[in-house]
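The next block holds one structure in the form of structure tokens; read it before the comments.
Removed: one protein chain of the complex. Kept in place: all other protein chains.
A and B label the chains in the order they appear, each numbered from 1.
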Amino acid sequence: MSPGMRGTPPRQAAQARSAPVFALVTLTLIGAALAAPWLAPQDPYDLANLLLDHARLSPLTRDEAGMLHLLGSDDQGRDVLSAILYGLRVSLGVASAGTTLALAAGLTAGLCAAWHGGRTDAMLMRLVDLQLSFPTILVALMLMAALGQGPDKVVIAIAVSQWAYYARTVRGSARVELQRDYIAAARGLALPTRRIVVRHLLPNCLAPVIVLATAQMAAAISLEATLSFLGLGVPVTRPSLGLLIANGAQYVFAGQYWMSLWPGVVLLATIVAIQQAGHWAGRKAAGGGASR
Amino acid sequence: MNDASITATPPALQVSNLHITIERAAAAPLTAVEGVSFRVGAGEVLAIVGESGSGKSLTAMALPGLHQHPVRISHGSVRLEGVELIGQPESALRRVRGSRIAIVLQDPLTALNPVLRVETHLVETIRAHRAIDREAARSLAMAALARAGIPEPARRLRAWPHELSGGLRQRVVIAMALVNEPAVIVADEATTALDVTVQSEILREVERLARGTRTAFVWITHDFSVVDRIADTVCVMYAGQVVEQGPATEVLAHPAHPYTRALLECIPIRQQPGHRLHQIAGSPPLIGAWPAGCRFAPRCPRAVDVCRRDPPRLSTPDGMTDSHAVRCHDPVRA
Partner (left out) sequence: MGYGALVRIAQSLLTLLAMSVLVFVAIYLIGNPIELLVPPQANQAEMARAAQALGLDQPLPVQYLHFLGQALKGDLGRSFTSNAPALTVIFERMPATLELALAAALIAVGLGIPLGLWSAFADGHPASRATLGLATLGFSMPTFWIALLLVMVFSVQLEWLPSGGRDASATLLGWRTSLASWQGLAHLAMPACSLALFKLALIIRVTYAATIDTLRLDHVRQARARGLSPARILWAHVLKNIGAPLLNVIGLEFGALVAFSVVTETVFAWPGMGRLLIDAINTLDRPVIVAYLLLTVVLFTLINLAVDIACLAIDPRLREARGR
């Protein structure tokens, strides 16, 4: 067993080849979510469509009305494909709202820590360390227990459990940028603090944060799905992918797998595609040298 | 070096016609080292001199068979105390490494494992090759530290690497090489990372060890002043080939290859005060992208048409000492 040192280039090359595929899948999924009302064969929120005699039809069967259920129907008689498209909308919506909020909070905290330094910095970073030593799911569960359920609460839970990652990253790059000449020049011109931070410092710290945001977006989707699966997330009337999986789970034991399986496949595809696309973007940003 | 001694006892290390290639996934392998031959007797110091990329470090790693994919010895022979190493299985090479042939790497900061004590490094090296108990190994380790010129060896034995200075660490690495009393120690730029004064002390130690313990040293360096200090014989490498070799005094006094000459002119102390330091124009070729003809021709002030067309062979021109060879169509005459 000799410690092999075969070069890594082939693997990177393979990743570079598959990366555009992941980016394409991501865009397709986002497009499908946005266009759900036009793409979906049925409106799953329309109570008129909840017919129990259409319930739990297997994939590729037609109901009495002659409608073809490509992926079957669920226990309420909803078309699974339609429910997935609308569910994807909810999942992506909640996750991106949570990610945006976390990003905003993290950016503010990170810039604040880097700009003020000293005690502010030490306190904020101690808080970040503390938060990061607990898993996100625990933080999220604690919040859901305190706040109760609902999409807005999930958004808050995502933001609270993720802001620390952004804060740490932003602080790191902001501290590097603060050493550079252009900041000294801006300070020399006695520009107002707000202007230096927003117009000069912020744009130069964004690249690593955007990369992180893509990875965190995947994590946010997973977190929302998990909370909804536990029944602590979005309401049953407007199910996300996670809740669809939960609803179908009880029928899995009866062999009626499709109600859970297909939403799960879409969920997994979404997470993997976004994560890989982000990974690729990160490598590009890192490999592209100084991003200025 | 007389021929009678070869038949009596084989030299500590004899390398003949060594070729090292770097394999590539979709292309023909690159030849990085081509036809290197030298011999080092017990108690002698051989210096291999060259710039980075000349193949000197590849040659050093090849001696105990430490190459890993994609680098490989494609041809040649390495005889350690008369025993051929090339083609030996890994298990046999492992028995030789650290016991008959040892290596000292360039950077003493990284050559020691930060999470192991000095003692562990030495004791594991001893016990990898000899079936003795920990106590006996510890006293051998202490003796090796003392031989490498480390004061208070008993205390240093318990030290962690980060507690030692760079010079002390390099002495520990040398002690690690010495500990099993090998026939050959290969040092790859072993003093480059150290301060000049520390470097000087260590070179003195090496000289003493070579004479005292009859250990053969292969000293890889880019610095001719080191050659001046310790070497008995010298190989000058350029672009994967030996361009000049011979007794150190001979080569230093009468450099025959324009490259050797140029290198010697780069050393400040050898020049008159006020004299401008020389630089060699251009940069060495990349591995595998060797120029046709003489590989030094593009940078050589003396190059003529034949140099750019025909590769010169390593030979001893008339009027030069027998053991002194040069690879040049038009060697510099003293």
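In this section, a residue touches a chain if its C-beta (ideal position, glycine included) is under 8 Å from a C-beta of that chain, and two chains touch if they have at least 3 such contacts.
Since we're looking at a predicted model, the values are computed, not measured.
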Candidates B:E51, B:E124 or B:D223 - the one touching the absent chain: B:E124
Among B:R24, B:R95, B:R155 or B:R333, the residue in touch with the chain that has been omitted: B:R95
Touching residue (missing chain; options B:S52, B:T110, B:S165 or B:S323): B:T110
Residue among A:A83, A:A159, A:A186 or A:A225 that touches the chain left out of view: A:A225
Positions on subunit B contacted by the hidden chain, ascending: 64, 66, 94-99, 102-103, 105-107, 110-116, 120, 124-125, 128-129, 160, 162, 173, 176
Where the unshown chain meets subunit A, residue by residue: 1-8, 10-11, 14, 130, 133-135, 137-138, 141-147, 218, 222, 225-226, 229-232, 242, 245-246, 249, 252-253, 255, 257, 260-261, 264, 267-268, 271-272, 275-276
